[in-house]
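Note that one protein chain is taken out, while the other chains of the complex remain in position.
Moving on, here comes subunit A:
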Amino acid sequence: MINLFSLSNLRLVLAVCWCLGLLTVSSVFAVPELMAYAIPVLGGLLTVCCVSGGLTIYRQQRYLDELCDTVLAAADGNMDARISNRQKRGKLANMQNAVNQLLDLTEAFTKEAAAAMNCASRGDYYRKIVPRGLRGDLVGYAEKVNSALEIMDVQTKTFRSSAGRIGDDLKLVVGDLSNSARSLSSNSDFLSQNVTRIADQAAEMRKAAEESSAALDGIATATEQFSGSIQQIGSQIDGSATLSETAVERARSAAEHMERLDALATRVTGVVELITDVAEQTNLLALNATIEAARAGEAGKGFAVVASEVKNLANQSSHAAEEVIREIGEMQEMTREAVAFVRDISEKINEIDDGARLVANATREQTDAVNEISNRIEQAVCRMRDIVTSVGHVASGTNDSREVLVTLHNEATGLLGRAESLDGDVRNFISQVLDDRAKETAKQA
């Protein structure tokens, strides 16, 4: 039936025309049989025509509705819409196919462009719009998009290679910077420790130098005192030499006096011997007087007493003289001993004098040596003061250096941090530039 309706519209119209013709002929020639045959046939044919026409109109309406729906959907941007259940031929079929083809081409172009852009957004440009199968203006548009992609590909490759090269250089520079900063940091740390140690040592050295300086001051003072003492000793020795010369002179003089005394004693002995002679003669005289008094008897008695007294005196004088001689002998003996002593003393003094001269010479030399020592010590004290000052400068210098090194260390640490941060930035930059496709893929996975 569908075939009948769809294919035989022309035949139906022809049949109706044939029946109408037959009816006209039968009415003109008044053939009732023909008319009786033609009228029901015509009626039937007209009925079939009406039904067929109604169905056709209904079907056309449905095709038009679908066509309209599809076009409206496409107008709303729905590229997926298509007309199925199409007519096989005719203008409507052409229109249906044309709308479908329009949508096919538009959707193909749109999807191609989207796919190419999607790929380009990941940094890959091999996916281009396939121009084959496209028609008319779409071919030109596809070529424009493809040539744009080509340019982007070249530019991206150039950019990536430049960026990669710059990134590599930057990585090297940042690596060097990091290493330098790390080395600077550790070196400044090491230097700081060394400087601290030097500062401590300088402080100790300063203390030691100050103590040494004080000790040298003490030594200088002691040396000066010593020098003074030696000079005093020298002058005293000089004085004692003079004294010993005087003493020797005096001893010589004393010896001479004693020798003279001995001569005097010898002479006194002669006088005493004379006195002894006198006393002996007196004694003899007294003896003679006694004899004479005895001869005189009574008258001579008194005289005899005197004579006895004289005899006693003469004896006493004789004893006294003997005593004196003996004493003088002793005295002479002692004088001689004294002279010997004095000579001995004189020799001893001379020896002392010689010793004193030696001591004086030695003392002079010693004085010179001590003066030399004193001068040297004074120089040493001056040098030591210089050392103390220098060490003080060193200590304050090292303190300054330590502060500088601490600052340096902090700055190096800061620099290292910045270098590491820069390193991270560079790495991120490079990975962003070079690996974004890999990231994209990973994201999709």
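One rule holds for everything that comes next: contacts are C-beta pairs under 8 Å (C-beta built on N, C-alpha and C of every residue); 3 or more make two chains touch, one makes a residue touch a chain; residues count from 1.
In this text, contacts and distances are computed from a predicted model.
The UniProt record for the undisplayed chain lists the protein name "Chemotaxis protein", from the options "ABC transporter substrate-binding protein", "Chemotaxis protein", "Branched-chain amino acid transport system permease protein" or "Rieske 2Fe-2S domain-containing protein". Annotation: of A:71, A:92, A:115 or A:422, A:115 touches the absent chain (contact as defined above).
Only one residue in the set A:59, A:127, A:357 or A:383 touches the chain that does not appear here, and it is A:127.
For the options A:101, A:121, A:186 or A:242, the residue in contact with the chain missing from this view is A:101. With the whole complex as reference, residues 80, 82, 84-86, 97, 100-101, 104-105, 107-108, 111-112, 115, 126-127, 130, 132-135 of subunit A touch the missing chain.
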